[in-house]
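Below: the structure, in structure tokens.
The complex appears here minus one protein chain, its other protein chains still in place.
Note that the chains are named A and B in the order they appear, and that numbering of residues resets to 1 at the start of each chain.
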Amino acid sequence: MSELTFTPVIGIEIHIRLKTDTKIFCSCSTNPESPANTNICPVCMGLPGSLPRLNHNVVEKGMLAGLALNCSVQPKSLFFRKSYFYPDLPKGHQISQCDLPVVADGYIEVHDADGNLKKIRVNHLHLEEDAASMHHSASDGRLEGAATSYVDYNRAGMPLGEIVSEPDISSAQEAVEYAMNLQRRVRYAGASDADLDKGMMRFDANVSLKCSDGRWGRKVEVKNMNSFRALERAIEFEIKRQKKILLSGGEVLQETRHWNDAKGVTSASRVKEFYRKFIVEPDLPPLIVNQEWIDRVTAMMPEMPDVRANRYVNDMGLPRDVAEVITDDKNLADYFESCVKAGANPVRAAHWVRTEVLRVLNERGQKIDAFTVKPEVLAGLVSRVDDRKLSTTQGKEVFDYMCANGAGLEDAVKALGITEGGVAGNALNDIIAAVIAANPDVLEEIKSGKDKKGKKLKFLQGLVMKETKGQAKPQEVAEAIAKALE
Amino acid sequence: MELYELNLNDVIEGLKAKRFSPSELYASCKQRIDTCEPNIHAFITRTDDTQPQTGNDGGIFAGVPTVLKDNLCTKGIRTTAASRILGDWKPPYDATAWKYLREAGAVLMGKVNMDEFAMGSTCGNSAFGPTHNPHDISRVPGGSSGGSAAAVSAGYVPFSLGSDTGGSIRQPASFCGVYGFKPTYGMVSRYGLISYGSSLDQIGPFARTVRDLQLVMSVLAQYDPMDSSCFREKNPDFTHREDVSLKGKRVALVKEFQDFTLDAPIAEAMTRTRKVLEDEGAIIAEVSLPVVARYAVACYYALAMSEAHTNLERYDGVRYGYTVTDAAGVKEMFERVRSYGFGSEVKSRIIAGTCLTEPSRCDEYYVAATKVRTLIAQEFARAFGETDYILQPVTPSLPHRIGEEDEDEMKVYETDLYTLPVNLAGLPGLSFFTGYAGNLPVGLQLIGPRWSDSGLLDAGVILERHLGSPKIANGGI
Partner (left out) sequence: MKLDEHEVNEIALESRLVLTEQELAGAVRYINNFLDMLDRFKELDLKDVEPFSFAEALECPLRPDTVISFPATQAILDESEHVDGPYFKVPRIVEAE
């Protein structure tokens, strides 16, 4: 009997917080820093008599996210009521677009196990409201077995886009790449900050296994993954778990399971899921998006990261890996392009951005928009190093000085004692070392005392002056060489 | 004549001419309430214990007392929807309709009784006990806005507000002998109206003359961005005119309704009203509404309950209203709050609504009902291509005695056949007074196409001129 093989069939649902100032159905702030239960009003608290009012910007951000996932905007969509009883849901139902979403039919690409590009179809993105946040804790602060839960309704009514993929994903790795690519794209579009640490991006996965003997396990929904790592581990765990069941001849139950990140396992959910059909939300007429609006939002769409990376490779000659690192963050890529626009050589500028700029940002835990060295300034620095007005070492010194002190290029050069337009100090020593290293025979002659008239020494001085393009003072060069020879 | 007996228009003119002061008027109404309220029990919450501050001295209702159905939110004033589940809830905001009245200077005398969450047609289905008909206190005032109708009928206030989901303004207006108007869906903001069936609910006024209805509508019918189903483009003109005419207007009777039996005084009122219309030069016609006649009741209750059960999901005791503090878990807490908090009719409708929208039955019932509603709306649209207005009863019978309701709820629901199609199609409907049968008033209904509200009230002015205005009920005195 041949050995059984299993093909995972995975679909992912991703919730992203849409980037707006106010909630989806009321004018309360979405500020995540606000004190608990201060961003509340009759609408998001579900007070009797209150009615929802749809936020224009939520629709627009939903459209942007959808376009970033190659979806098309639907001219007419509807809202429904999705019922369940829980203290985090003020109305006892969630207002959600469910079946009739604002955007649908898209895709994004990932690499399969062989490294080939593969399309993962996006079924749709629908708009809905978030629930309140709940904190569970016991009097001694323990989470497990706590007797009470604390509810903060600031999050109730925050705008979400739920992005539902087709079950085209075949591995945990593909799932993570899909999620990362999606995150990058919705960030590019300005639709969401998709910050995992702040709960602005959450994952659910539907996992089933197709067995080579024709059996197909039932779909298991795994919930509660809040990081890429959790997504990967949860899917891997679930694949293993289901494989074991199928190998032993058992049957995989259709159920909802929760990922426990601390224990690294999924467990069956105790909460019975409601599969009630949704009724039309009678308080919100159909959402109509006309062509003019679609055109306007389409025009707002920036170049997507993969297109941009290709352009950097093909038009600017950047290495693929550098192009991908730079385009990972739209603001970083924008920074890089500003550098190039200000006159820097693209390959050199890319190298500086990738090594120096990212190093400083990482050290400081900063984002590029908070970076103090403006792209035009970096462009000036890159050009000077390129033109050898500064050595690479000097360039880095100047860069670090600018980062540390917020100084401009000229001020940094001056402060470091680098003569304007001259080559001195370490830069000069670097050149001298290089010249000496390149002429071991001359060095030998001088050291053996044969250069009585100092001709060879003059020869070295000449080479160094040439290397500095005449930007060094002869006196300094002579002294530096003498020192180097000691 | 006592001040409380004055109609709204006379009150406004009298105050303007300083023939009497707002506090004299207030005292007279308060006196009337104190006298009759033990017999009628219209109030859930009285707010007339202290001298009022008039909202806006320059407004058209400056100093005019009024009452509101207790499903309209009033800032800082208990609002119960006649349910135990809301406890002593004090809303932190005003319903838009009340805000408009308050800004026009109206003075709130209190919140009045209703069937719990507007589910019922007797005003007896209230956690606060039944309201009595001011014309005969052994009888029901109708519902669900029974308190609002009784208060105007008994002379507590010159006008009041109610809400109409399937006849809840028109039926009690008819039972209590006052005028009641259900505007076109989308004419009056529902913001702050505690929802029953959201796509059917509409706020409207009660008054003792049609002219007074026009005055109230001129204040209520303003666009409100807080209600997404409120229409922006409509600017109806509710100015009262005496020189209106029905000459050449077509008024139809519904063919299918002719087979149904009516109490004799109602049938007689139909004949009398038809004669009035003919004398005024109107052309009496007939329209056929077969889908309405056979399916409207089932369609209405299916949709109202489907919407209602989701509207009532919010009552869980966490954020407001009745609650328990010693539950071991959330499920127990919700079950105890809801099982004690809701009355039996409400529970029945919640269960029915839940049942109809279960995935296994949704297409058969809920979705089918939404399609039947389309047919009903289309049928009315066709009918109003052939006629300007439709004349029909409000109910097949006069108000019954309290405690003598039919045991079979479905039979009770069938009696709503004349009122609820109007809500299904979002139409305006006027319940008007035609006279008395003994001591009981008899009302009828005139309905028109969407946005015909002002024309409908103009027609009401003519009918009132011929049929006479109602008098204030004796209030059991």
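Keep this in mind: contacts are C-beta pairs under 8 Å (C-beta built on N, C-alpha and C of every residue); 3 or more make two chains touch, one makes a residue touch a chain.
Note that the coordinates shown come from a computational prediction; the quantities given were computed from them, not determined experimentally.
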Q. Which is it among B:81, B:95 or B:350 that touches the chain not included here?
A. B:350
Q. Of B:27, B:77, B:283 or B:375, which one is in contact with the hidden chain?
A. B:375
(Q) Can you tell me which of A:113, A:147 or A:247 touches the chain that was removed from the display? (A) A:147
Q: Can you list, in ascending order, the chain A residues touching the missing chain?
A: 20-22, 27-29, 35-42, 45, 47, 53-59, 78, 85-87, 135-136, 146-153, 270-272, 274, 280, 282, 284-288
Q: By the contact definition given up top, give the residues of chain B that touch the hidden chain.
A: 76, 89-90, 92-93, 185-186, 199, 225, 228-229, 231-232, 291, 294-295, 297-299, 301-302, 309, 313, 316-321, 323, 325, 327-336, 338-339, 342, 344, 347-348, 350-352, 354-356, 358, 364-365, 367-375, 377, 408-410, 413, 425-426, 450
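What we mean here is this: only the chains that are shown with their structure count from here on.
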**Q.** Centroid distance [mean C-alpha coordinates] between chain B and chain A, Å
**A.** 56
(Q) Touching residues of chain B toward chain A in the complex: what are they? (A) 71-73, 79, 81, 86, 89, 91-93, 95, 190-195, 197-199, 225-229, 306-307, 310, 312-316, 318-320, 330-331, 334, 354, 357-359, 362, 366, 370
Q. Tell me, which parts of chain A touch chain B in their complex?
A. 42, 45-54, 81, 83, 85-87, 90-93, 149, 151, 275-277, 279-280, 282-285
